[in-house]
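Structure record follows, encoded as structure tokens.
Entry: chain A
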Amino acid sequence: MPLVKVNGIAVEVPPGTNMIEAAKKVGVEIPHYCYHPHLSVAGNCRMCLVDVEAGGRGPDIACNMAATEGLAIRTDTPKVTQMRKSVMEFLLVNHPLDCPICDQSGECRLQDYYMEYGQHDSRLADAKMGKGKRQDIGDQIVLDAERCVQCSRCVRFSDEVTGTGELRLFNRSNQTQIGIFPGVRLSHQYQGNLADICPVGALTLKDFRFKKRVWWLKESESVCGGCATGCNILVHHQENEVYRFTPRRNDEVNKSWICDQGRLSYKDVTSLKRLTGAKVDGQRAELPEAANAAALLLKGAKVGVVFGAKATTEANWAAVKLVRARLPNARAYVIEGNDPDAFTYQDEILVDSDKTPNRFGAALTASQLGSVGDAEALKAALASGEVDALLVLHDDVVGRLGVATPKALVYVGTFKNATSSAAAVVLPAAHYIEQPGTWINRQGRVQRLRKTVAPAGDSVADYAAVDAIGRAFGGAVIPEMPAAIFQELAAGVKALNGLTLKGLGHGGQLITLFAPSPGVDQPGQAAPAK
Partner candidate 1 sequence: MSDVTPAIKKRKLNTSESIYLVEVLKGMAITMGHVIKNIIGELKGQSTFDTMEYPEVRKPVNDRFKGAHRLTTRPDGKYKCVACMCCSTACPAKCISIVAGEDADDPIEKFPVRFDIDMLRCIYCGFCVEACPKDAIRMDTRIYEINAFSRQDMIHTRDYMRDLMAGDKPEAEQWYRENPQHSPEGFLGEVPPVIP
Partner candidate 2 sequence: MSETMLTVILALVKCVFSLAFVMQIVPLLIWAERKGAAYIQDRPGPNRAHILGVRAGGLIHTLPDVFKLITKEDVVPSHVFRPLWALAPIISMSVALVTFSVVPWGDQILIPAEIAEKYLGTTGPLAVNLQVADIDGGLLYVLAMTSLGVYGIMLAGWSSNNKFSLIGGLRSAAQMVSYELAMGMGVVAMFMTYGTTRLDTIMQIQSESILNWGVLLSPPVGLVAFILFWVSAFAECNRNPFDLPEGEAELVAGYHTEYSSLRFALFFMAEYANMVVASSVTATLFFGGYNIPFVNGAMLREHIDLVLIAIGVGGGVFFLFAASIAFGRRKDPFYAAMEAFKGPRPNKLAPVGGLNGLLYRALHDDTLRQHEWKIFTAIWAGAAAAHFGLIGLGAMNIASGMPLLTEIIVFVTQLNAFVVKVLFGCWMFIWVRWTLPRFRYDQLMDLGWKYMLPIGLVNILLAAVWLLIDANTMRLYAAIP
């Protein structure tokens, strides 16, 4: 591996590593606009100019420098400072004084670098170029060409990631401006990412526009639950209110992108479809009361447990423990397919056809109870009366199968659907960003959820809701702390052996699955586990 030097600090990096990344490794930040780790290098903003000491020639742009043995750069010379100052001055020549009304302010590279490297006394004598402001260029995006610094990130994104190529930099020199081809509108499902990658406020998200100043927001890590991909996200929230989801970089899963469906799914957190209170026979009830009612229904009945592909692995594990401790004759089912109200879009970039985030988690835990029935088996069992009570986690069983409702149906879920209205007892589960837990995505990657905001209404974490039934039976079936539950889970499920919640880190851990899921492009190492 080549040894490079940044400001005299030696660091070993894989060959071909971008020098911006190499510098980051030793804690040196090289300011940049056009460079993006998941886009090709364009090298047109010149902000990343550094002094090359050895292995190159004169000042050069760091983003276009691959690490080679003996390369040494410096970012702390007066020359570099002067270069940055001049580049900033150029970039700001036509930039409007829009910060007070600009949504980007607070997370704007231009602001940040200006404060650090800028030419604070303006030497500009000529009038600024006026460009198109507030152009409606897509379903999700507003373009303000004046604020653009011509970094071409957005152009490369539409060329390389979505392949739609709607955006271009038009004209030359001072007149250069970003624009969209006439008669074209952004129509792909990844528009939100344009607002994220635009280092300034030229491309802003319509949905988030003027909603909140970003400096108020707190960011918490989570995982998107829209489909089986399990894109890593940051939840931006203030005072228990969620304002947006943004992608969190995970090179193995979603790079730096998320789809618009997932991005806007933050609205579900406060949607009117949320189940915010426990219900018994359609009447509002306290949670322990409802759990008691559920226990009464399940006790002695011929119970079928439908493991939830949208529930956390922990909740499914709690169901396993509940069956083992209290419902010894219960049968396990996992129902394939998507809920009727799931969005239908799918593509080859990120969005999976499977809209359940934890299919493997449900299957893995259900298999702990021996044989696992599928949709047909459940239908048959219900018809024949072999099962006359159901415990359902999240999945809209009624909507998916159209099964006749058994008289005793206990539903643990986040949203109202056909099953929740048919259920005799409803226990409200928190939204996935409101609770800790783990999901296993389509690659077999165990990813961690975190409690980012307080659960809405009376809802509790889904494993706690299942545990409440256990308590109603006479004793908790799982520990209280998420880490302890996961420990138990990791010990009890072979595929998860050896994992710890902390060990999952920010990017999750790949596990060995017993069966590959069809239609998955990056499956985990498939191996039967029995």
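Quick note on selection: all candidates are chains of the complex that A comes from, given by their letters.
FYI, contacts are C-beta pairs under 8 Å (C-beta built on N, C-alpha and C of every residue); 3 or more make two chains touch, one makes a residue touch a chain; residues count from 1.
Worth saying up front: this structure is predicted, and the values here are computed from it rather than measured.
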item	value
Single touching candidate for chain A, where 1 or 2 all sit in one complex	1
Contacting residues of chain A [partner candidate 1, same complex]	99-101, 105, 133-134, 209-211, 213, 215-216
